[in-house]
Structure formats: C-alpha cells, structure tokens
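Dropping a structure here in structure tokens format, bear with me for questions.
Omission of a single protein chain aside, the complex is shown with its protein chains in their original locations.
Note that the chains take the letters A and B in the order they are written out, and that residue 1 is the start of every chain.
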Amino acid sequence: MDIFIQQIINGLVLGSIYALVALGYTMVYGIMGLINFAHGEVVMIGAMVALTVINLLLGSGLPGVVMALIGLAAAVPVCMATGFAIERIAYRPLRNAPKLAPLITAIGVSIVLQNVAMLVWGRNYHAFPPILPSVDFEVFEATITGVQVAIIAIAALMMIGLTLLVQRTRLGRAMRATAENPSIAQLMGVDTNRIISLTFVIGSSLAAVAGFMVSANYSIAHYYMGFILGLKAFTAAVLGGIGNLAGAMLGGILLGLIESLGAGYIGDLTGGFLGSHYQDVFAFFVLILVLVFRPSGLVGEKVAERA
Amino acid sequence: MMRFEALRHDKRAAIAATVLIGILLAVAPFLIGSAAGSTWLRIVDFALLYIMLALGLNIVVGFAGLLDMGYIAFYAVGAYMYALLASPQFGLHLPMWAILPAGAAVAGIFGVLLGAPTLRLRGDYLAIVTLGFGEIIRIFLNNLNAPVNITNGPQGISGIDPIRIGGVSLSKPIDLFGFTLPSLHAYYYLFLALALAIVFVTIRLENSRIGRAWVAIREDEIAAKACGINTRNIKLLAFAMGASFGGVAGGLFAGFQAFVSPESFSLMESVMVLCMVVLGGMGNIPGVILGGILLTILPELFRHGAGPVQQAVFGKILLDPEALRMLLFGLALIVVMLYRPAGLWPSTRRRREFKGGAA
C-alpha cells in the first residue's frame, strides 16, 4: 500500500469537510466582518441530530443509505434554525456595538450550545452505526472507501452549488452587495437583515452536512467535537483569505492535506524527534508562515492601507 | 464619574476611601474564610491571579487594540519556568525571587517572539495567529516528554516547591508572634501585594507617553505613525509587558498549586481571560479587575449552587451540574454583552463615546 497516496486521499476527505465548514465562517465574515465563533457547535449539532435520528430508525428495516439520508435531512433544518437563532439573539442586537462585543456573545453561544448538547446527549462518545455499505476502491495501491468517495463528491457538489448561488442569482448579488457596503446595499433596496439571516442559514446547512460527514467518516460523534473542528475550519478560512469563497475551499483542502501529510511524515522529517502528536502544530505553523508572507491569505485581495 | 472626580479633588475623602478599602482588603480573607470556608478563600486567591492575567491582557487588547487569543501561553511559560526550576523534575530548587523575574522576562521574550511576525496583521488575522501560537505552546508542553523528558508530558509536573518568603513556606500555617496565619491567607496577601503592584504599574503606564502611544495605535495606526510613533516597537512593547504580567501570574500559580499540567493552559483559558477584559470594560482598569473577579466567582457560584438547588427544588439532581454551570455561565456572557456592549464598567472614554453616538 502506498502511504503517500493514502495520506493524500485522507487529506482530501478531511479537507473537503474543513472546506464546507470554512465556507460558513467566510460567508459570515465576508458579510458582517464577524468571527462566528459558534459555527463549530452548529457542526456538532448537525452530527448529533443525524446520529440520533439514524439510531431511532435502526429497527425500521430501511436500507442503510436511506436511513443515513433521512438522518441528514433531519439535521439540515435543525442546524438552519440554530444558525438563524444565533444571529437573531447574539449578533443582530450588537451590530453597532464595539467590535469585540459580538465576539464575546459568540463565545457565550458556543458555551451554551456545547452544554445544552451535553445535557441532551450526555458526555459519552456516540458511535455511528455501521449502516453504510462498506465498499472499498483501490486507487494507485491505496484504499478509498465508498463513504470517502461520497464525501468528496457531495462536498464538491455543494461548493459548486454555493458558487453558482453567489455568482448567478439575485440572492447572490444581494449578498455580494451587502458584503461590499451594507448601507449602500440597503439604499438600493436590498433587505440586508434578510440577507444576513439567509447567510447564517446557508452556512449552517453546509455545517450540518459537514457534521454528518465527520461522524460517518470517523464513526463517532461527541458534544465537544465542534470546538476543535470549528477552530481548524476557521484556520482554513483565514489560510485561504477570509471573506473569499474560493479561498475557504482552497484553504480547507490545503489544511486537510497539510495535516494528513504532516502527521504522516513529521516523524521522518525530524528524525523521529517530533511525533504525529505535532499534527496541529504543523497546521498552525503553516498558517503563521502564510500570513507572515501573505497577510491577507492565499487568495485574499491585497487591501492597500489608504491614507 | 462626577463622584470620583469629586473624590480626587477632596484629599481627605480620598485618603479615607483608600484607608477603608485597605482595611477591607486586609481583613477580607478572615471574613471570607469564616463565612464561606476555605474553598472560597482558595477561589479568591485564584481571582487575584486572574486579575493579574486580565490586567496583562488588557495592555495588549484594551490599550493597544491587538486581539490576542493565545494569551494563556504566557501564563503557561511562567508556570513551567517555576515548575522546572523548583521541583524534583530536574532536582533544581531555586528561590521564588530568582524565578519570578526570570519567568516574567522569558514570558516577555515569548511575547516579542509572538509579536514580531504578526505585527503586519490586523484584527481577526492576529486573533487566529495568536490562538494558534497558544495551541502550539500547549501541544509542545504536552509532548516534550520524549525523546528527552522536559515537561513530563500530559502527566504534568508535581511536587513543585511551595513559595517561600524568607525561608518560611507559605504552604503550611505560619506562626506570627503566637498568631497562626493559615496557608491560604498567606497566599492571599502575597497575591494581593503583587496584584496591587501590577495595578500600580498599569495605571502609571496608562497615563504615560507609552500608554498614549498604545491608545493612539488602537485608534488609528497610520495617524500614529505620522505622529512619529514607531508602531512596531511600541506594539512589541505592549506584547512584552502583557506577557510578562502573565509570566509572573503563572509562576505564582505553579507555586500555589504545587502542580502544573498542560490541561490548565487550554484555549478555553485564553478565552476566559479575554472575556474578563471585554466583559469588565476594555481599557478601563477598575472594569478589568471587576471582570476578573466576576468571571472567577460566577462559575464557582454556579458550580456550588447547581447541584444543591436542584436537590432542594426537585428532590433529586435532574441535570448534570457541570453542564448546567457552564450553560448558565454562557448565558451570563450573552446577557451582559447584550445589555452592556461596552462592558460592565467601561472607561469614561467609552461612556462618553456612547453619549456622543446618541447625541
């Protein structure tokens, strides 16, 4: 088995998930200039809801793929509602407040969601039942599972869909206008409140899918999973250039690759001095390097400071 | 505001107020100890450590306007400095008076190391880089037990020497002229003294040429440059000063706990200190102190209240008290920020800003 190819495949799968979550961060940031600190928890809720529904359906005798799809279909609206509520309760009242105020409410929301999840689902890890057909494909002497193929395919489809939505539709144009200048967009007849709500809802639906993917791929879900996943995805968004959709996708995939290759080879690179525990260090280190040399991220536009 | 100004002008009232506060602070451990028990006195000792941290972070975030989300790393540096230099880990047992300044200095150097590559970044980019830096430090602490064992990895370092003053260990009751001072009380006075020193330093800095330069950078970096401020050096100075306060607090923490492990320096801790600064009132020293006290006490209140209250109301414990405590804490953060977006005790500047905005 070829380890290099295998790590690339793992990296692409992980990266697709990061990219979906990163899109949620970057859309909100692009429109409001705000880090939606609670976005990772939305991912967690997506995973938990999907898992709960699937577990309820286990005795129904439905085919595994159908159960998974029903679980996913249940998770998406729950996450959309969560995203909508977060914006309404924690961010909208603070639009004109000092810049750090919404960051603190976001942290508050994140803590609340995490602990609500802990109350509802408990402290334990939940296993994803083995309902999905296990098909393995051989690619260049490496293995890719059917689930992994599905993850990459669905993520790609969603990213294409989102790009079309933003570039080609009326709603997308209103979103871009709001991102450019909210008050002028409003003067031009754009209902910016509605656009901002929709941005949260769309981002949250991507998060729901990503949460489902994580639990299906790693066969596990946990009330605390959203935090570190959100952190990584945000890192990916910044890596690509926050506020930029293409950047979030690129950043997500890159971060996934960096992490899996880094974890696979860091031992060899450092002569065994640093082990795979340093996977996260690798990711952050690359981030710092990128930002030092390209302060606005890989794809971000260079915004000259104006005098 | 008027009242405080009046106080400042009336010397006698000011002296009276200072004396009163002084007496209160002096007798506080005895009041708390007898009314609420040693658990709460311990929490108050921790509150003093958090006040030092919050004041340090306030220099970076509140004064200079640099959003640092990895601040706890400097606390970790100070704590591990103490742990490595005064424990069986390497068989070193240096005195506190040698370690604390060294810890402050090393933390300050780490502050500059963090600051130097990130100076060109602004706002949220800086936030994510500092956050990454904090995580990097924690991961290294977690893993530097192999191939050479330096930090003892996730197990942490135990058996750390207690803080000694003049050869007297603060970890045991101290005999003072026939009067016994319990350990927690002794630590209280030490932490109080250092917290007051840090308050003093912060106030002096705020009203100085350096403090004005920090605020100027926060307000408009380009205009600050045009006024001849070397923004690079002044920002690095903010990072170094803030970090060194964190280093001192970290050293005290290690001696007080006699144990350190990477778990104490998670991202959540950084977030907590940041919440203290913002929720209290960014840039305003009394506000930041208030934030430090509240956010140390509040979760503990919930912790000690969550179980018994449920027991009393429902006759049994329905909800996991730990989850309930954090849930209430999260809600408190949201509610406070929604109703007081500039913090509980904003600087007079901020308050005027709001009045100006409304006019």
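Keep this in mind: contacts are C-beta pairs under 8 Å (C-beta built on N, C-alpha and C of every residue); 3 or more make two chains touch, one makes a residue touch a chain.
Note that contacts and distances are computed from a predicted model.
Chain not shown in the complex: UniProt lists it as "Branched-chain amino acid transport system ATP-binding protein", one of "YCII-related domain-containing protein", "Cytochrome c biogenesis protein", "Multicomponent Na+:H+ antiporter subunit B" or "Branched-chain amino acid transport system ATP-binding protein".
Among B:Ala226, B:Met268 or B:Leu318, only B:Ala226 touches the chain that is left out of the view. In the complete complex, the residue from B:Leu100, B:Ile160 or B:Ala213 that touches the missing chain is B:Ala213. Screening B:Ala73, B:Leu237 or B:Ala306 against the full complex identifies B:Leu237 as the residue touching the chain left out. Against the chain not shown here, subunit B presents residues 200-201, 204-205, 208-213, 215-216, 219-220, 222-231, 237, 241, 349-350, 352-353, 356, 359.
Keep in mind that, in the parts below, only the chains that are shown with their structure count from here on.
Between subunit A and subunit B the centroid-to-centroid distance comes to 32 Å (mean Cα coordinates, whole Å).
Listed in rising order, the residues of subunit B touching subunit A in the complex are 61, 67, 117-118, 120-121, 123-125, 127-129, 131-133, 135-136, 139-140, 142-143, 146-147, 222, 267, 271, 274-275, 278-279, 282, 319-320, 322-324, 326-327, 329-334, 337-338, 341-342, 350, 357.
Across the complex, subunit A meets subunit B through its residues 29, 33, 35, 89-90, 93-94, 96-105, 107-112, 114-116, 118-119, 123, 231, 234-235, 238, 242, 272-275, 277-278, 280-281, 283-285, 287-288, 291-292, 295-296, 305, 307.
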